[in-house]
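All protein chains of the complex are present and in place, except for one that has been dropped.
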Amino acid sequence: MTIDFELSEGSKLAQAHYHEVALQHMRPVSRKYDLAEHQLPTEWVDYWWNEGRFAFQDKMAPTDGFVTICLQAEELCWGDAGLYLRMPTPALGGSAVSAAGTAEQRKQFMSAFREEGGHPIWGAMAITEPQAGSDAAAIETTADFDAETEEWILNGTKIFCTAGEGASTADGGFIVVWATIDKSAGRGGIKSFVVMANTEGMELIGCEKKLGIRASDTATLRFDNCRVPKENLLGSAEVRKKDPSKTGDKGFKGAMATFDASRPIVAAMATGVGRAALDFLKEELERQGVEIRYDAPPRELTAIERDVIEMEAELQAARLLTWRAAWMMNAGKRNNLEASMAKAKAGLAVTKITQKTVQILGPVGYSKKLLVEKWMRDAKINDIYEGTQQINQLIVARRILDYPSAMLR
Amino acid sequence: MTIDFELSEGSKLAQAHYHEVALQHMRPVSRKYDLAEHQLPTEWVDYWWNEGRFAFQDKMAPTDGFVTICLQAEELCWGDAGLYLRMPTPALGGSAVSAAGTAEQRKQFMSAFREEGGHPIWGAMAITEPQAGSDAAAIETTADFDAETEEWILNGTKIFCTAGEGASTADGGFIVVWATIDKSAGRGGIKSFVVMANTEGMELIGCEKKLGIRASDTATLRFDNCRVPKENLLGSAEVRKKDPSKTGDKGFKGAMATFDASRPIVAAMATGVGRAALDFLKEELERQGVEIRYDAPPRELTAIERDVIEMEAELQAARLLTWRAAWMMNAGKRNNLEASMAKAKAGLAVTKITQKTVQILGPVGYSKKLLVEKWMRDAKINDIYEGTQQINQLIVARRILDYPSAMLR
Amino acid sequence: MIDFEPGEEQALIIETVHAFAENEIRPVCREADEAGEPPASVVEAAHELGLVANSLPEAHGGGGERSAITGVLIAEELAWGDMAIALAVLSPGLLGYPVADFGSDSLQSEILPGLMGDSFVPGSLAMVEPRFDFDVLRPQTTAKKDGSEFLLDGVKCQVPWLEGLRHVVVIAADDEGLAAFVLPCGIEGLSTEAELKMGLIGLPTVELTLSSVRVDASARLSASDADIRRMIDRGRIALAAAGVGTARASFEVSRDYAKERETFGQPIATRQAIAFKLADMAIEIDGARLLVWEAAAALDRGEDAARLARLAYDQTMRVALTVTDGAVQVYGGHGYIREYLPELHLRNVAGFASFETLTLL
Partner (left out) sequence: MIDFEPGEEQALIIETVHAFAENEIRPVCREADEAGEPPASVVEAAHELGLVANSLPEAHGGGGERSAITGVLIAEELAWGDMAIALAVLSPGLLGYPVADFGSDSLQSEILPGLMGDSFVPGSLAMVEPRFDFDVLRPQTTAKKDGSEFLLDGVKCQVPWLEGLRHVVVIAADDEGLAAFVLPCGIEGLSTEAELKMGLIGLPTVELTLSSVRVDASARLSASDADIRRMIDRGRIALAAAGVGTARASFEVSRDYAKERETFGQPIATRQAIAFKLADMAIEIDGARLLVWEAAAALDRGEDAARLARLAYDQTMRVALTVTDGAVQVYGGHGYIREYLPELHLRNVAGFASFETLTLL
């Protein structure tokens, strides 16, 4: 065991495999579903459901665990970030169930995603509310227990629910909904509940029109006396008055833990979009006969050469921070700090890289004849969701300063 | 009256005159007094006292008022910022007296600076304290009134007092000291007092060893039952419990107002240092046969060309923000916001410009054979004193958000 | 004598134009962005203000008050409402100013009155070409002298192409260097393809192909190579002003949003990370504006403004991108939604590097 940057055989196979998938099944319909906002990208969804999700299994070889998952995310988002988010998978909903659910719950809610045949289904997580933003403690969606029927009754509205249309309307899919069972307890009262698709009382209000990732269904959902069986609560129903992130409450902590698992993936997704732009730029420059001289003295470089070299460094720094955060999960280390570092760095780096690429390519970079302008629009989401740049800076700051959230808001 | 960027005749004469002064009297001893830290730069001080301060009067022509003063600061700091701060003038002390003092006080304390002959004298302002930093309300130096002798008794320690050695030791000079006459009143209790050089009870502890502007005497002063006549209080002795910046108390407000007057000058000083570096870089590039093509398309520029063009834009933006803040004083407009904008922009811009210049010039930029490395060290002070970058951002933020200080700290 | 205050007349113009931008343009900016063209009503309403006409020669019914300073003040205010619509309503200048400056009397009589008639008639200028390494000073579009005629060949892009366009000014290289030609849109050999782009969608543009377009020598403006370089400077300064206006709009909406939006029971504007970002926006916007003003002032003094134009243009490009991107950040999740303005502002300035002469002074 020592510092090593060599990917395992399985990782390399995965990289190659998903790069091919991106080329064959995503790039060809990338512009189509950017223009046809919210339309179901059937070519892609059907491919993934019928073939894609099984395609790699036979190639199995020792992998780098979570790092390999990040490689998949990077390659597929190199293909198209919007389509990646539209994949029929348990997604964040699955992460929540895995992190905070019992063995039975995992079996009950996830198995449908492994069965062959049937129609595509999605998983999703619903946290954000119109007024709450990134402030989990301000969640107003309520869950009341009906002792008679032993059901939880959900009431409230959720926005920015990625894959929320698919997960709420395709039978067999589900949405993990954050709600409070005791407003007075603040974060202590917040629990997550699994709501199966088409459960009565859950209504799909609509999808957001966005700057980018337009193939992704970012849904608004209303819960109006939406009843779910008590078995659908993830974690314990016990309310701790103390900040549960400090206690053993698997409910909230588990829910939070899903971020430590998902942020490296989001960072990898960002890296993929940034790399798409940078790869294209370098190819285009080569076509134009513009060489990047890595050995030229700084004072002899052209502005473009220096830009490209800096973009490569920034992208690689983001990628390595991402791999580190993912590797820590393999090693069973707490990666809350490192996951936020990776997310913050990747989101910002690829925002700048894609913007710079549009600038360097001039009129052609701004035109929809190429995908470059789309990558700039897609990239920006990584600076915003799964905790904005600022939220992740806040998390990093608290950790390095060893401050509780009360001391640094 | 309309938008106009043409300098008046007097301003152009001033520019030319002080540029000559910088070339003849500052540059030749610039390195000498950077190496001989704290040593009195007699060539410069004597020149200024005997000739410099009178030299321009005969050239008088319609000027741009405060803008012209900024031009002087820019040219002389293009010469040497450390020597500029060591000029025998009333400096910030003078600004305080002019802003908050009565006609008698102005005559009493300032006239010595206008008389011919005699020995060089300095004015200074002492605000910062070891624990207070930029937090005026935390000032611990006390001023107690002795009704019997009708004197104010000062006790406390001041640090970072620019020109504090000269002002505290050369007879005829003075230091304006901020002290509280009522700690319980917070800012409301803070008043400023004129302490003449060599007043008993005022002790020069020493001067700071600094990164740059090493010719400038940044003094630490102790006040131990230092008695000053009641006439030396600037403004009224009345204590308002309300935040005086909201009231008419000329004492504190006047003291604060001196910043609105001094920040544009500091910004101009910064611009001068930054321009020294940029001018040299462009001359050096010309000597090396490197041309700056302002009409080349962005994608054809070399990294150095783009750097230089960006540095020029940044420097010019800082200069124009500075001129605007100074012009507002001519026009009698409140320039608190614009003065902080200019200061914040200039401090940051020249910090980056000088650092970039060192990098571009490589080994020669880092060597003390040239003044470039010194300009980088000197420039950094502009990001720090007269309110750090952060303090000025804070002031700007409060103004644009229309927040009282209590809402944004 | 240094002065940073617009004159009384200018102040009045700013006030009028700002009111128009606020009441007429801003409310329809999203509609224009989704529709791909400005609502006819707003264009006509702007035409009534006579902003361009006021700068065209009196001899042909204009106000004869051409001022670069006034021009940048107007461009900023209009773009504060919406950059795409601003460029659309100012488009008559793309044709009118070159013709006024370098057109023969007959050409002026043919074109200028039409731009100042009862209803809006757009103009257009074809400068940029669809290559990543396009150099505005070395167009690949050529004009070959052929007896009393010129033969034009080449491809242009980002050419404004609004409803009712009659003439377009095309920049090409002939044996004397840069040259400008006024072509009727319907001329033989000229074909267009509508462009889809990331932003400025409210300003319809085309890729313009010229295949052996044959025009009489009289269609060539008298503008010399140097004149056209100056034209490019005027374009950059005008565009920079529009960039400043866009950045200012983004700053203002995000400032207001930050004061309303609460997390942890407090407006996010009370958090230094947000407050300082807003402060930096305000500082950079003011700095860029002053660079634009200085460059415009140089134009009005008849000085060579190439360097100042470049500084103003590049600085504005940086500032506008940083500010609009920062505004998206301030809005957080909502910044990514087309329901709010920042993402529109970001898209509109993202192509700044190649906008060049999308508007003139």
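Some observations on this one:
The chains carry the letters A, B and C, assigned in the order they are written, with residues numbered from 1 in each.
Please note the rule applied: contacts are C-beta pairs under 8 Å (C-beta built on N, C-alpha and C of every residue); 3 or more make two chains touch, one makes a residue touch a chain.
Source: prediction; values computed, not measured.
Considering the whole complex, the residue from B:84, B:109 or B:160 that touches the absent chain is B:160. Across the entire complex, the residue among B:28, B:62, B:229 or B:362 in touch with the chain not shown is B:362. Interface with the hidden chain, as seen from chain A, comprises residues 1-8, 11, 62, 64, 67, 294-300, 309-310, 312-314, 316-318, 320-321, 323-324, 327-328, 331, 338, 341, 344-345, 390, 393-394, 396-397, 400-401, 403, 407-408. The chain not displayed touches chain B at residues 128, 131-135, 137-138, 159-160, 208-212, 284, 288, 351, 355, 358-369, 373-374, 376-377, 380-381, 383-385, 388-390, 393, 409. Counting over the whole complex, chain C has residues 271-273, 276 touching the chain that is not drawn.
Simple rule for what comes next: only the chains that are shown with their structure count from here on.
Computed from the mean C-alpha positions, the centre of chain A lies at a distance of 51 Å from the centre of chain B.
Counting only residues that touch two or more partner chains, chain C has 132-134, 353.
Residues of chain B in contact with two or more other chains: 298-300.
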